[in-house]
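Would you mind keeping the following structure in view while I ask a few things?
The complex appears here minus one protein chain, its other protein chains still in place.
After this line comes subunit A, so read on.
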Amino acid sequence: MTVRFQSPFQCIQYLEKQGTSSRRLLIASSGGKIYSYAGETGQRLSSWPQDVDPSNANNSREIDTEPGSQDQAPPEKKRKVSSSVEETVQSSKSAAKALAWSSIPILVAHPNDDYLVALTAEDKCVRVFHLQDDGTFEQLSERCMPKRPCSITLADDGNTILCGDKFGDVYSLPLLPSKEPYVAPKLPSRPKVPSATALTVHSKRNLESLEQQLRFSQTENSTEEKPALNFQHQLLLGHLSLLTDVAYVSVPLDGNSSQKRNYILTADRDEHIRVSRYPQAHIIENYCLGHTTFVSKLCVPPCAPEYLISGGGDDYLLVWKWAEGRILQKVPLVEQPSETTQVAVRGIWATSFGPLNIVLVALDGSSQLQCFVLGLDGVLTAQDPIEMSGNVLDVASIGKDSTIIVSVDGIREKGSTQEWRANPTSPSSLIATLRVKPDTENLEWEPVTEPLATNVNSAGSSDIATDTNTKGRKELNDSLYSLGNLRKKHGEDD
């Protein structure tokens, strides 16, 4: 039996729904797909978009017209219906590749675990799913953003999606769009005349082009309006540089715990962390300035929302009292910093196991998961790092079991974002689970022997051929490890 590389899990989320229908689910995105697994056994429950069986790929027309299946059908399937030529050429391979996206870089779970927000990369589409009790996905909406979103978070108890994009803008969208069809607000129509006049431009060339514009506007009254977003949205704020992360914080007002003040924290490629009010995000309360390269991750620990842990291209983390823009601590991430090591913080995860508040940090392309204990005074104390079998991609935690689930990269060599392993491991290693050893002085971890990881790993995800060519490999590498691109490349300057 030949072993194939298994596409790693880019994002994982662990959902625990309490109440009448208690349910535990592990949700993972891998390549262009989202999978759901039973939280206890690791048995795969469902995937989205639904597998297209090669035998009935040609019948997609019929599938589409079936009631109920529309929600799960990826949009491009509908496109296929119109062109019968494409259908005939279609093989089983192209059916799998026909998705309009190749990766799902963001998964966000709703606080009450009924909904899941996912971003499909290439079509810039924010998709909201309802999670059924049997673990299947029902897509409720798809909203394509004007620019590629970099970060998505939920606000207002999960009723609002905040979406920060590559252009530095943050939009707020309702989680569930209202039933009424969206009507774009009417902009006051302005006559289309060139804004330049003979009074403002003087050079010969400029005057010529102005004349041309005037002639053009007289002859042709073309009103080429940019297609506006066809769903309810609001631009909250904007940075001029690429936005990297958005965090939403709700802090109780002193004394009176029922009253809360909401803030939105935004980080960008130009070292800034901005603290704005929410939803009045035009009121900037503060900037947290202290990074010397890009900021890639913001983490406000749920157990202590007055603190902020930020990381990026610097070889340290910063712990902030963010309301005051004050640095509390500079936490080194590299033992012996050198000029050549380029650090990029991939993720900062805060979790609480009983009274123990833990912060986990992973660097891009590193197999080490760094552990810290967060004190009540906001101070991080470094613990022994955990060495994983591959680069750490994402972390989810199971609070009541004191367990973490780590998604690891089984394709690339440890510590590299580019070099592929010679051979796939068997069984594949997609996730690993670790538990805090009880009753130990220091924070120590032990592997969990429960079936979750074993079953998930043995089921695998989608195959990636071992003989993928260099170009294909590079594309896959870049879609998984893109943080290095945030570093500034200073070119010619004048």
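To be clear about the criterion, a residue touches a chain if its C-beta (ideal position, glycine included) is under 8 Å from a C-beta of that chain, and two chains touch if they have at least 3 such contacts; residues count from 1.
Convention: contacts and distances are computed from a predicted model.
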Choices "RING-type domain-containing protein", "tRNA (guanine-N(7)-)-methyltransferase", "ribose-phosphate diphosphokinase" or "Translation protein SH3-like domain-containing protein" - which one is the UniProt name of the chain not shown
"tRNA (guanine-N(7)-)-methyltransferase"
Among A:S102, A:S217, A:S250 or A:N286, exactly one should touch the missing chain; which is it?
A:N286
From the listed residues A:D113, A:D169 or A:D394, report the one that touches the chain absent from this view.
A:D169
Contacting the left-out chain: of A:R44, A:H233 or A:H272, that is A:H272
For subunit A, the residues touching the chain missing from this view
167-169, 185, 188, 193-197, 199-200, 202, 235, 237-241, 259, 261, 270, 272, 274, 276-277, 279-287, 289-290, 292, 488-491, 493-494
